[in-house]
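One chain of protein is taken out of this complex; the other chains stay put.
The block that comes next holds chain A.
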Amino acid sequence: MTTSPATETTTADEPRRSSRSSRPVRRSRGKVGRERVNRPATALLAVGSLAVLVPLFVTVNMSLKTTAQAVDGNAFSIPSPFTLSSFVEAWNLTNFPRGFAVSIFITAIAVVGEIVISALAAFAIVRNWDRRAFRWSFFYLLAAMFIPFPVVALPQIQLTGMLGLDNPLGVAILHIAFALAFNTMLFTAFLRTIPLELEESMRMDGAGTWGVFWRLILPLLAPMCATVGIFAFIQSWNDFMMPSLIISDPDLQTIPVLQNMFQTQFSNNYNIAFASYLMAMAPAVIVYLFAQRWVMSGLTQGAVK
C-alpha cells in the first residue's frame, strides 16, 4: 500500500500548531520506553477479545465431543472422550468435497472476474474521462451502490432461471456484478494517480492499448488487486443470500448454505454441526491470517475513497 489515500479525507484539516510531537497515535516503535505502556487499556482489550474468542473456542470445543456429550447444552465442558469422528461424519453428511468444489468454483470466478472486469472498466473510464459516454458509464455503475440485492432478487431469480444460470456460475456472475461499483471506484481513484508518462513511453515503443493494460496498468494496480481479490474471496466464500436464492439444484449448493441441514435434518447432532461449521469457517480465516495486511488496509482504502 504505497500511496496513502487515508490522508485525503476532509477531516484532518488544520491541526493546531505545536512544536513537538509527544503522543504518536500509532505506536510504531517497539520498546522504546519513553512513554508508559497503557496497562489498563491493554488489560481491557485483552478481556474484550474474549468476546471474539469464546464463540470460536466453543465451535472447536463442541466439534471434539461425542453426540452423547454434546446434547447436554454445556458449551464449555471439556470433551471427554476426545474425538475427531465428528469431522468425518460432517465431511460425509455435507458431502464436503462437493460443496467445497462449488464454493471454490464460485469464489475463483468472482475473484478473477472482479479484478479483471473492474480494472478494464476503470482503465477505459480514466483514460477517456473527457468523453461523455465514459463519464456517464462511471456514474451508471456507481448507481449499484444504492441498489441492494433484495430489491432485484425476485426478478433476478426468474432471469437466471430463464438463462440457465440458476447454478454456481450464475451466482459468481452476480457476485461480480454487485461488487462492480465499489471495485471500479477503487480502481479509478487509484489509476488517476498514475502519471501518463509511463504509458506514453510504452506506446512510443509500439505497445497498444491491450499491451499497456496487461503489462503496465494491471501490474501497477497490483496492491489494489490484492485488496479487491481478498475481499472478493471473503465475500463470495461466506455469502448465503445469493446462492440460497439462485442455485436451484441442492446438490450444487455452497458450503455456507449446506450448513442449513443441521437445523432441519440433523438438529441434535451438535458435535457434527459444529465440526461442519468449523470446516466452513476455516478457509476464510486461514486466508485472512496470511493476508491480514491487505484485509486491514483494504477496507479503509475502500471506505476512504
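The rule we apply is simple: contacts are C-beta pairs under 8 Å (C-beta built on N, C-alpha and C of every residue); 3 or more make two chains touch, one makes a residue touch a chain; residues count from 1.
Simple rule for what comes next: contacts and distances are computed from a predicted model.
One chain of the assembly is not displayed; among "Polygalacturonase", "Extracellular solute-binding protein", "Sugar ABC transporter permease" or "Putative tricarboxylic transport membrane protein", its UniProt protein name is "Sugar ABC transporter permease".
Touch with the chain omitted from the figure is made, among A:L174, A:L221, A:I247 or A:A275, by A:L174.
Across A:M185, A:V228, A:I247 or A:I272, the residue that sits in touch with the chain not pictured is A:M185.
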